[in-house]
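Sharing a structure, written as structure tokens. Questions coming.
In this view, the complex is presented without one of its protein chains, the others remaining in place.
Letters A and B mark the chains as written, and numbering starts fresh at 1 in each.
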Amino acid sequence: MSIADKVEVRLRVNGEDTAIMVLPYKTLLEVLREDLGLTGTKHGCELGECSTCGVLVDGKPFLSCLAMPLDLEGREVTTIEGMARGREPHPLQVAFAELGAAQCGYCTPAMLLTAKALLDREPRPSREMIKQALSGVLCRCTGYLKIFEAVELAASRGSDG
Amino acid sequence: MAEAFSVVGKSLTKPDAYAKVSGQTKFADDLSLPRMLFGRILRSPYPHARVLRVDTSAARELPGVLAVLTGDDLPVKFGILPVSQDEEALAREKVRYVGDPIAAVAATDEWIADEALGLIDVQFTELPHAMSIQEALAAQGEPIHGSSNVHKAVALEFGDTDAAMRVAEYVREDTVFFEGNTHLPMEQHAAVAQYAADGKLTLWTSSQTPHYVHRALGKVLELPMSRIRVIATPNGGGFGGKSDIFSHELVAAKFAMATGRPVKITLTREEVFYAHRGRHPVLMKVKTGFTRGGRITAMQFQSFLDGGGYGSYGVASTYYTGALQATTYAIPRYRFEAVRLFTNKPPCGPKRGHGTPQPRFALEIHFDKAAEELGVDPVELRRRNLPAPDSRTVNWLRITSCGLEDCINKVVDGSGFLRRRTSMPKGRGLGFAVSSYLSGAGTAIYWNDMPHSEVQLKLDRNGGVLLLCGAIDIGQGSDHILAAIVAEVLGVALDDIQLSTGDTDLTPIDLGSYSSRVTFMAGNAAKAAAESVRDRLFRAVANALHCDAADLTARDHRIYRSDRPADGLTFAQAVQRAEAQGGVVTGSGSYTPPNLAGPYKGSGVGPSPAYSYSAAVVEVDCDLKTGEVKVPEVWIAHDVGRAINPMLVIGQVEGSVYMALGEALMEEQTFRLGLHKFPSLLEYKSPTALEAPVMHTYLVETIDREGPFGAKEAGQGPLLPVIPAVANAVYDALRIRIDEIPITPEKVLKALNERDRRVGPKSVPTFSFPPLIKAEVPEEWKGK
Partner (left out) sequence: MASSNPGSMFIAGGTDLVPNLKRRQFDVPALISLNALPGMRLIDGDGERGVTIGAGVTLDELAHHPALDGAYRALAQACDQVSTPQVRCMGTLGGNLLVDPRCNYYNQTYSWRKAAGFCLKKDGDICLVARSSPRCWAVSSSDSAPVALALDATVTLHGVGGDRRVRAHELYKDDGIDYTTKRADEVIVSVEVPGSEARMTSAYWKLRRRPAFDFPILGVAVALSWDDGMVRAARGALGAVGSRPVEITAFLAPLNGRRPDDALIAEVADAADKPARPLDNTDLSHYWRKRMTRVYIERALREACGVDPLAGRLSAQVKAAAI
């Protein structure tokens, strides 16, 4: 492959339109991290087996390691860098910080975005709904409980507030 | 009255929390430098083979390839322990497991590097391989190292255990197996190396032990350590898996030196399984003599460790399988024999609980069985054998604070264990177990008489505090603990503390984030550093207020007279005064553990300045028709000495319980065709959010006299009792014994069908242990 093999990809990431030249076989994960410098999106396996690379596409949880950027034209990609509103962290980010829901912090971006997708559709989820919604993101540090509690705290404060 | 502390004991937000929730934390693979190359490593496809020839010519010619390395480029052997210098960055003569590194390529992108690996031609002669303890002992062919597959054998005895067994009124023997498993941090290991024009090498690496990596780089690259800087990046999970020296760290550094360009190597998930250094598979036999009343008279413990292809921490792991039996129970006579064998698997090493979860599993199910036969409940049997605070074990381990009894009471009361376990519905059961763990290893990995932890502080004129320490936060919150201790002593807020950690150029030594040592050791060093700075500030303020320094208090950003709080200076004013009088305001503190080793060879592993204690009750829900076991609820109590930040301690406890449940029920490293059966996140089963039980966590505070503010460890100990408690709960539910980890549904079903209702090893292999080293028994145990 050479530079001549690159194609133009138009993406809308965190509300900003961008057009870049990339090799067509690069995944969204690689484009975000390597071409757009958005290293907040992590990777744990690059095979869809841990969801550490999770982002949102049109508000739904997606695996950036398996998504092909060319297929995402016209869709809205949200990464952890786009979660805060300006300087104001999202209520989920505050709750995760306050309750110690981020230990090593490596699954945290995917966990937060997945939780955001849940709260956006279900502002007051039950514990069971939270477990179901987060069941696709592996965490090895917390035992998940502080994460559940943080989602509940954010929900009780109103995630859009 | 004001609270005793303003920071310590409070569940405050840790300093790195917002960087983590915003995605701003830079892990090693997030780093990118101009002109950076990407390295990939070629690994052995054979479990055991002689390397005849490595032909890299075709790989070198591939456009985009800048350098290729083989073993001959890095011939110096290394290993984390001075006694086990048996590793090569890239294997030269032979490979010892599938995944053993052989050669490496640095190229302009990872695809080219990958393609180039495919062009390297290696000729091997296959050798017979050994994939288990039994195979390693029986192997006839060329040993994996040296003249035998036995890596280390030890035999120690404290008092005459045979005699004590003979007079015991009840003796029980059990044989138990604990399958190996791995850390599975979510972050794959990564390293970035840069060799600058001034001839200085910098390595950023996701390591728990930057100091040891620094030493190894110096040795293998044959560079003075003064020309090497190692910066540990925040670890995306460690659990012990990033506390060794890894091939990719040395290779990235060598590539940077060879090309003059920065080089990054990030392991794939598959490679992380090969890097391993995780839980040893251990086969154990435990024999205990009791009085009719349930008091232990003697214990004999044997362990066989399946070590994998290299030494790693294995000598320490071997001793750890026998060290902490006597800190949990008062054992008057104790014999311990162990052997670690080389096998053709990825090397094992320290995983959370290093060498102690396996014997803990054996011991706690053994005691559960003994209790039943002795006719006492399992809680009572433990109560009758509690270690005493401020005592010494028969193997010379010094116990200071001990909150085990309190831990037992908390979980037994909280779960209603004694009442409920007799009235559970079919398939439901409760299990109980206890444990103890180190607050830092009492000896360093290499022999020296210098401190284990050092902290430097520098104060600025506005009252800010720069804290420098070699410790590295692996998610456990060590940055917070250091900052909290300093903030408490100086009377400032957490926000006033800036941390610089894990950087061998900037920060004084801390041996690393392993063996649960950071809170205790770096915490003590931080406290000492803060106290030295505070003393200087107090002298300056006393001078200004015309009072005695001993009469001053530092709190709420002020230094004031304790008897007349209105008389004082702000913290910043105090710094300015001190600086005006004596120049830059700095201070340092160090921690060296007391010499605690007993008078025998092998006494270096096990001593710790303090031991934590834990107790757990686990509830299981078993499907009688399928053998599936679920854990709906766990009660866990942990004696942490003092919780510097209760929220973070609870986080460590909950994480430990989670990891223990994974090990108890599903996690295992198994092999087939000489290969890891499934080196992937899909097939190596790690529990999901849906399996998280309800947890009741109780913190017990014993205020250890030597811990910083009384604190002990929390990161590893709480894992220990949970695994055997699951097995004991399965027995309570189904009257079957699964004497083997993990407890899979197949094993449960098999046990239900067995005549003896048990699945587990029947015996241990015959092995001639070395002659027993008969150590003297401490005075207090003589005649008992």
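By definition in this document, contacts are C-beta pairs under 8 Å (C-beta built on N, C-alpha and C of every residue); 3 or more make two chains touch, one makes a residue touch a chain.
All values derive from a computational prediction rather than experimental measurement.
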item	value
Contact residue for the chain not shown (choose from A:11, A:63 or A:80)	A:63
Residue among B:45, B:71 or B:464 touching the omitted chain	B:45
Chain A residues that touch the omitted chain in the full complex	27, 46-49, 51, 54, 57, 60-63, 65-68, 70-71, 114, 132-133, 135-138
Missing-partner contacts on chain B, residue numbers	43-46, 98, 268, 270, 426, 623-627, 666, 673-680, 682-683, 685, 687-691, 734-735, 744-746, 749, 752-753, 757
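Heads up, the rule we're going with is that only the chains that are shown with their structure count from here on.
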item	value
Complex interface listing, chain A residues touching chain B	1, 33-34, 37-47, 49-50, 52, 79-81, 83-84, 89, 93-94, 96-100, 102-109, 112, 130-132, 134-148
Of all residues in chain B, those that touch chain A in their complex	11, 13-14, 16-27, 29-30, 32, 111, 183-188, 234-239, 268-269, 474-477, 647-648, 650-651, 654-659, 680-682, 686, 688-690, 692, 695
